[in-house]
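The structure appears below as structure tokens.
Here the complex is missing a single protein chain, while all its other protein chains stay put.
Per-chain numbering from 1; labels A, B, C and D assigned in written order.
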Amino acid sequence: MSTNGAKPKLAMYWAASCGGCEIATLNIGEHLLTVDQVFDLAFFPCIADFKVSDLEAYADGSIDLCLFNGAIRSAENEHMAHLLRRKAKILVAFGSCAYEGCIPALANLTSRQAILRTVYLENPSPDNPAGVLPQTITKVPEGELTLPAFYHTVKALDQVVDVDYYVPGCPPESEQIWAVLQTVVAALSEGAPLPPKGSIVGAGQAAVCDECPLARHEKRIPRFYRPYEIVPKPGLCLLEQGLVCLGPATLSGCGALCPQVGMGCRGCYGPLPGVVDQGARMLTALASVIDVSGKPGDDEEALARRVEEAVSTLVDPAGTFYYFSMAHSLLRRARVQDDGQGERHDATDHH
Amino acid sequence: MKYGYYPGCSLERNAIAYHESAMAVAPLLGIEFTELEDWNCCGATEYISLHALPAYALVGRNLALAAQQQLNRMVAPCSACFINLAKTDKYMADDPRLARLVNEALAAGGLHYKPGSVRVRHLFQVIVEDVGFEAVAARVVKPLYNLRVAPYYGCLIVRPTLQPPFDDPEYPTSLDRLLRVLGAKVVDFPVKTHCCGGHMTQISEATALELIRRLLKNAVDYQADMIVTLCPMCQLNLDGYQEEVNKHFGTDYRLPVLYFTQLMGLAFGLPPGVLGFGREFVDPTPALAKIGAEPPAPDKKERPSKEALPMPAMPRQDGGEP
Amino acid sequence: MAVSHAARAAPTDFLAEVLAATPGGDPRLDRCIQCGTCGGSCPSAADMDHTPRQLFALIFAGMRDEVLRSNTFWYCVSCYFCTVRCPQEVHITDIMYALKRLAIREGLYRESGAAEAPAFAETYIDYVENYGRSFELGLATRHHLRHHPLGAIKKVAFGMELWRKGRIDLTPKRIKNMAQLSAILNKAKELEAADGRGGGA
Amino acid sequence: MSTTPLSPKPRARIGVYVCHCGSNIAGVVDVKEVARWAGRELADEGVVIARDYQFMCSNLGQELIEADIKEQGLTRVVVAACSPHLHEATFRNACQRAGLNPYLCEMVSIREQVSWVHTDREQATAKAKALIAGGVERVAWHEPLEPVIVPINPTTLVVGGGIAGIQAALEIADSGYPVILVEREPSIGGHMAQFDKTFPTLDCAACILTPKMVAVGSHPLITLLTYSEVERVDGYVGSFQVTIRKKARYVNTETCTGCGLCIEKCPVRVVDEVFEAGLGYRKAIYRPFPQAVPKYPVIDTEHCTYFQRGKCKACQIFCPTQPKSIQFEQQDERIQVEVGNIILATGYDLFDCRRIPQYGYGRLANVYTSLEFERLCNAAGPTGGEVVLRDGVTKPKTVGIIHCVGSRDRNYNNYCSVICCMQSLKFAHLVKERTGAEVYNFYIDMRTPFKDYDEFYQKVLAEGVHFVRGRVAEVTDAARHPGEEGKIIIQVEDTLIGRQRRIPVDMVILSAALEPRRDAQEVAHKFGIACSTNGWFIEKHPKLDPVATMTEGIFIAGCAQGPKDIPATVAQGAAAAARVIGRIHQTRLALEPIRASVIAERCSGCRICNNLCPFHAISFREDLGVTEINPALCQGCGTCVAACPAGAITGTQFSNEQVFAQIEGLLMLDFSGKPVRRLEPLAAAAEPAFP
Partner (left out) sequence: MGESDRFEPLIIGFTCNWCSYRAADLAGVSRMKYPPNVRLIRLMCSGRLDPVFVLKALAGGADGVLITGCHPGECHYLEQNYKALRRYHLLRMLLTQLGVEPERVKLVWASAAEGGRFAEEVGRMVEDVRRLGRLNWPAVAADGTEPGDGQTPNAGHVHEAEPVVAAEAHQEEVTP
């Protein structure tokens, strides 16, 4: 696959992300040497000084593998996505942000204006009496200053460009990363077959529970608790104790790290393949086992009230269920008013 | 136990005996009252006959004041007041439209009432539910042995059954049980929840007198020494109009009618002076004189004949199983 | 019996009017199955020209005048027996109140046998509206002086007896914030009038 | 290490058939336009042919479809016509005849949901198109299905030994199949055995019932388990495993001859609350009634002196058999039986009249319930058939009979108990006949339908019984006038004269309501069926399937399904039996293949779904750590499919793909029928100018 014996080229780029993916990548330890032997680092701004111009200089398709992490939150992110797509043979949505929006996409619960206002006007720190907000183009005596446009809706990588593979996780587990790299290496060097396009790589087959050592039974949840409210009994499924855990709706591959330390799974590996809307899956699963029922002849309003009481103990469903998958969810964002009053609506508002 | 107290117009004067005896026994039961500041009349059954909304607004003011004065647990000794207050609260909750209109009216007086924020109960209900028969029993020092009493509930304390009904609307037994706890002999009194005539004494006296007669007759038929009431209107009609009944029907009833709080006071060993005695039309002293120091011999059940068929089992009225 | 057509409103209209005039949730009058539990339970049924059940049948038949002229509801002592016993959970007592209000609004009660009841109620609320409290002595005497000067003598004697036993005031009590109460009651009457639901609130 | 994405939409050759239904549909919907549109606009969605036809359900219509399937090689069929509840079977069969799997056919209701409920031709046509688009999108995802076949065990379990259960058991056994009849009480017979006469013919209940009871007791194919209760039910239609608890009788039925000496010698007298309805006594060791089947007595340990105080043993001492048949050491036993079908005939309970205090029952000695009165005038009853007051001697001179006690009353039971009117007429006749007393019947409405019932009413009228139309307000002993002293006064509005009346009587009979068994809810849950809001077992269809239930293999008969008289009860017993016999004849049963199933490799064993199935179809395999669904138990509701957080459960015929596709189809056209511009907002947009 790689032409004229020259080493295949590897690129890794961060869009709207925290850098955790890079750290996880570097965490593969001594394997880094192998990576170095196998690949030419074509573009990796996080660890060496590459310029966009360098990248633009490459022939299209000349980069063999691009690990793209971070969500698409600005025009620059999107621009880079398109650029790297052109240059790379294999474009991988690397990590939860690029794959499904992750934490940055929680911004979709509010509006761009609300965010800008909060950051530049309402924060205690900024000193901005004039109330200046960032503009794409600002005229100054010296000429025009430009900034990339700040999007209203954060998107996943595959919502702006065509993506070959997905590596889930926030961040992806290092050994999984190494495994992925090995497949690619195998493919590039020995021409071993690559998984079908669009596959999720670097993850398990079933849900997190599959790897979770906690004991599970039939579930009946009278009410939900927030982590600080109770101390979970050790060794027992957290859900059964009323602590929200997205494990059942989340693709395995992480080794169920969080539940094992008493923290419910937050769902960073995303839904199982083929599953539409991880949040909805978890919502329906939880609701199904809420322990409120009735008998014939019950007053229907009273019954509804009892159910409402029980479900309302689950605080902030949107933030809980779409912690990582907001951009990939069916609705993708919240509907907010034009004045940018994008505050998230407290679920307890409605009757 | 602290409660807001809504005396109602009657207890100010006509039923002052009820008021005094209630005030006398309350502390012995650990009950503490704070009278509702500047309360107004509940409208009885009259106001609602002419105007609906103003009637509910009238009561609404009392509820709003109670909420304002943080008296969220109210007690009304008068059955009519109790029903008007409780009913207004419930209807405002059941009928949002009514609630909105009443609050519009209250707003004119700078008040607002949120249905459900004040719970109003009858004094007797509070004693049954919150104090309990055991606590009452513990206070009895002079049991009312030998006294045969007819327990008269009247209509409005058990009807209409506003949530939650605290006793059966047709055949309640809690007053029977309380009086038994006081040591009295409670006679069966099938008309215990029948009407005393209410305001009919003012409108169609003949109608009222017949209703009163039915009650007196039945009490006498069951050899009651006196009738015990929970309501000023009942007391006034049965006591004050007894002479009228006798004239009208050529009967000769001499049946004292006392408030349950007065009997509690006696059984608790309080002096009659503090219990409002002496204001009755029919003098209770002969009846009270019957009270003996010794418990009467349990009236022996005559063994049913061998042909007799068994009766269906009934729940024991002291709340125990049959 | 012969009822002039004029006297008969379209059945449903009058039923609807009565329902609307009865606050406190669905009065369920339209569920009545004419079983007579109300008429059987009523302590003053003997004095009524129609039993409650008959009155309801008349309402369904749209015989508005005949209903509002009836003395039935004026003899209602609001003991709620009918209400708790009604197998259809009809709010009978409340409907009786509603009919009283409609009858007064239409001025039809005077023809009913019980012309005094509303008068008594008027006297009563007079005191409530002026003092915020009721006032037995004034109530009894004024009412009776007005309506049976002769009977009043007897009443006065009764009043004296009450007074002797310290069970009656000679002067009415007035609540402190009478202004507030008046404001509330006036507003309420205003709303009720505007609403035109026969005081249905 | 890698997992592959969603499968793409399958290619299909779809035929669309739009029915005129005469003018029923064509009158409002432009049927021809709809067909044209489908053929043209849905071609990309796989539609290869679209036709309209006068009556699709006619033979010609069906043949049209069959021909197209064969000639055009259709792989899917969409029929836009009436409700699938009418003709789904019809068109599925048509497909099958043409060699297409019947489940590859989808019906779209454009009559019940369009032409019959809408008036605007344009809007109706637009909606019809949209519904068809939904059907087309959906059907592409349909899969060929085969019905689930289960074998039928020929043995039947009948629960309840009243007349309904007896009838059902005999019908089945007589047609040559084994029956296990379980009865809670020591003897079969049920309520009917307590009655004296039966309306309208007044033949004696015992005379007509006893032969049937004996037949049950002696039938070679009927296993009779009295004094027993069903504890749990496992399995599914065709092969249920039922656990039955046989309560200890303390009598060895092998050796007992039923001579009754033990009963005679027993020193303890107990009020018989069950058979004598509290009006008579029995011993601590007893047989409910002389003709009881089986004849063996039981010991009531709660009252037996030996069980309470450890001495007496009179029954054992006097028992003439060798070895003694009284066995104090006997224990309850659990038995397991295998059955193919179950009939529930658990009957009713009598309304507790103490709940209506104003009728005085329990307080006023001479107020009786209907069941008490049945015993009172039963020749085998406590008074040997003498109608007397509680004192056991005085004959009543006036008797009041009150209808609708606890029925037709929202405070208690908001339904008519069906039998009370006729029963009260029967009582009136019997009182007259036995005592010559004056009899008053107080009724709201006189309900005497069915054969010879109204004639009976006429007869009783002719006997001079008084009828007062009015629901009794109260029954009291509070006399108002001398004439009322010492009497029971019935206060009522005589609605025909519009007056309140007080009628003094000596005896009152309350025609009490029939109520669901106190444990009906619990029993229903045990057998996986449902109760109505009133608490009666729910039938599969109120008119067309009154003895079947939603749970395959469970049938209901008699008053357990709702109040009814003896003829109706017997008819239902027979009907349920007929349904069961039909099943047994088939030997195998084909179940709708609408079923859920678990994709094992996707299941993480989170166990969310484990307690969601009321039919116990879902079980957890501890060994494999995954959940399984038993296809024979699954009823196809799809609740678990919708609940699975991992999307590891799929439901045939209602898969996510199918519903998604249908949603997309339905939304292809806007309200006015114009195609909605499919905006693909998140497809890779043109590279933006940077910045």
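To be clear about the criterion, a contact is a pair of C-beta atoms (placed from the backbone, for glycine too) under 8 Å apart; a residue touches a chain by one contact, two chains touch by 3 or more.
Only a predicted model underlies this, so the values are computations on that prediction, with no experimental measurement involved.
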item: Contact with the hidden chain (one of A:35, A:181, A:268 or A:283); value: A:283
item: Identified contact with the non-displayed chain, of A:7, A:152 or A:223; value: A:152
item: Residue among D:49, D:380, D:530 or D:578 that touches the chain left out of view; value: D:530
item: Residues belonging to chain A that touch the chain removed from view; value: 75, 78, 109, 111-113, 133, 135-136, 149-153, 276-277, 279-281, 283-284, 286-288, 290, 292-298, 300, 303-304, 307-308, 310-312, 314, 316-319, 321, 329-340, 344-347, 349-351
item: Positions on chain D contacted by the hidden chain, ascending; value: 83-85, 109, 111-114, 116-120, 123-124, 126-127, 130-131, 134, 525, 528-533, 538, 550, 594, 612, 614-615, 635-639, 641-643, 651, 654, 656, 659-660, 662-664, 666-667, 670-672, 676, 679, 681-682, 685-686, 688
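Going forward, only the chains that are shown with their structure count from here on.
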item: Contact-richer chain pair (by C-beta pairs counted) among B-D and B-C; value: B-C
item: Mean-CA-position distance for chain C and chain B (Å); value: 24
item: Numbers and ranges of chain C residues touching at least 2 other chains; value: 81, 84-85
item: Residues of chain B touching at least two other chains; value: 170
item: Chain D to chain B touching residues, read off their complex; value: 271, 278-281, 354, 356-358, 361-363, 365, 382-383, 390-393, 476-480
item: Residues on chain C engaged by chain D in the complex (per definition of touch); value: 33-42, 45-46, 50-51, 53-54, 81, 84-85, 87-89
item: Chain D to chain A touching residues, read off their complex; value: 1-7, 521, 530-535, 601-612, 625, 639, 642-648, 656, 660, 682, 684-685, 687-688, 690-691
